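One protein chain omitted, others in place.
And then chain A:
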Amino acid sequence: MAYPGIWANSYGQMYQGAPGNNNNYAQSSQYPPSAQTSQQAPIPANGQAEYGAQYYATQGHYPNYHNNYYVSSTQPALTATSGSQVTYQLQEPPNEAIGEIKYTIDDTDRRRAGKKSKKRDTENGDSEIERVFIWDLDETIIIFHSLLTSSYAQRYGKDTNATLQLGLRMEELIFNLADNHLFFNDLEECDQVHCDDVAADDNGQDLANYNFQTDGFRTANAAGAICLGPGVRGGVDWMRKLAFRYRRIKELYDTFKDNIPELLSSPVGEAWRQLRTEIDQNTDNWCALALKALGLIHNRPGCVNIMVTTTQLVPAIAKCMLYELGPVFNIDNVYSATKIGKESCFERIIQRFGKNVTYVCVGDGREEEIAAKTHNVPFWPISTHNDLMALHQALELEYL
């Protein structure tokens, strides 16, 4: 946000109990199951607003997976129930000239002296960032969990068993990658929020010939070494070995993010390629749609993609690799909220990039919505392919 103080504060407040506000986030949970067509329902070409009941009636019952997100009892304002959810298409760009811009809101807050705020906890490159997009992973960028719960199949009218199988195969790949290459066996009990969290304990030694199997990390683990998070000396030696593992993970990520089959090695590599194609078909190219928006952001100067997921860090990294998100997410832009929750992750991110930056949160669920509102971050809800397309259009037209 460009403006600390009151200019920034009210965005989140607007969604708390303000009557007359149209906050229809959870509309889809109201829809009864009905026969499915894929959501490429014909959309009228003209720009008139249309009551979306017709559009949304072709969607199935909102996935069970998300029901816990949309229970309305505690937060009536966020889950206002009106009958239909209206959506709008953009009309043609205006012919008339736009009024010349004369004024800006002067930020008289002395904290913002000059463009580069000294108080920001900035590292290389972070100080150039002007806009941060905070993405949720599951069911926003990738379709994975809902394959397993069949909710995706129900919603979009796909074969339940076939999608389940796809989910299971992908799950296996994820855990294989995580265990075999990303030390998940070692790290499961002590996974971090961010890959650099234990870097302080690293001594920087060359890992080219380091043997992770026999370095005693596992024995220490087996002996009940408790991982209490970064900075706590549960054994300096043990912490250093932990740091080596995260360093190796970072190296692997950067090396293979554009070339997964090489890491997986045949025949797993081929199986992965095949599975990806099938998932793409089954999900009507959901991930590809998300990647269009992600790519646009990644290639735009001053913009960055950050991920905050409730998956543990190592499996999340595995997912990124397997869904080929490496090119648009640097590994040090991935945060796992398993231990500290999304709200705390958002706080860390805002601490990192500063308050003079504009943030946008993109997600499908309640937790990120609430985290965004708490920090006055605008929230872009994703629940259908259309939402990804709209996001991409908005980015393309430079409205975001």
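Simple rule for what comes next: a residue touches a chain if its C-beta (ideal position, glycine included) is under 8 Å from a C-beta of that chain, and two chains touch if they have at least 3 such contacts; residues count from 1.
In this text, contacts and distances are computed from a predicted model.
A chain of the complex is left out here; the name its UniProt entry carries, from "Six12a", "Mediator of RNA polymerase II transcription subunit 9", "Histidine-containing phosphotransfer protein" or "Elongator complex protein 6", is "Six12a".
Among A:Y156, A:F329, A:F346 or A:F379, only A:F379 touches the chain that is left out of the view.
Touch with the chain omitted from the figure is made, among A:Q89, A:T149 or A:N180, by A:Q89.
When you scan A:L168, A:A200, A:V236 or A:M389 for touch with the missing chain, the hit is A:M389. Residues of chain A in contact with the chain left out of this view: 1-3, 6-11, 13-16, 18-25, 40, 42-43, 45, 47-49, 52, 55, 85-94, 96, 98-106, 130-131, 284-285, 289, 358, 360, 378-381, 385-387, 389-394, 398-400.
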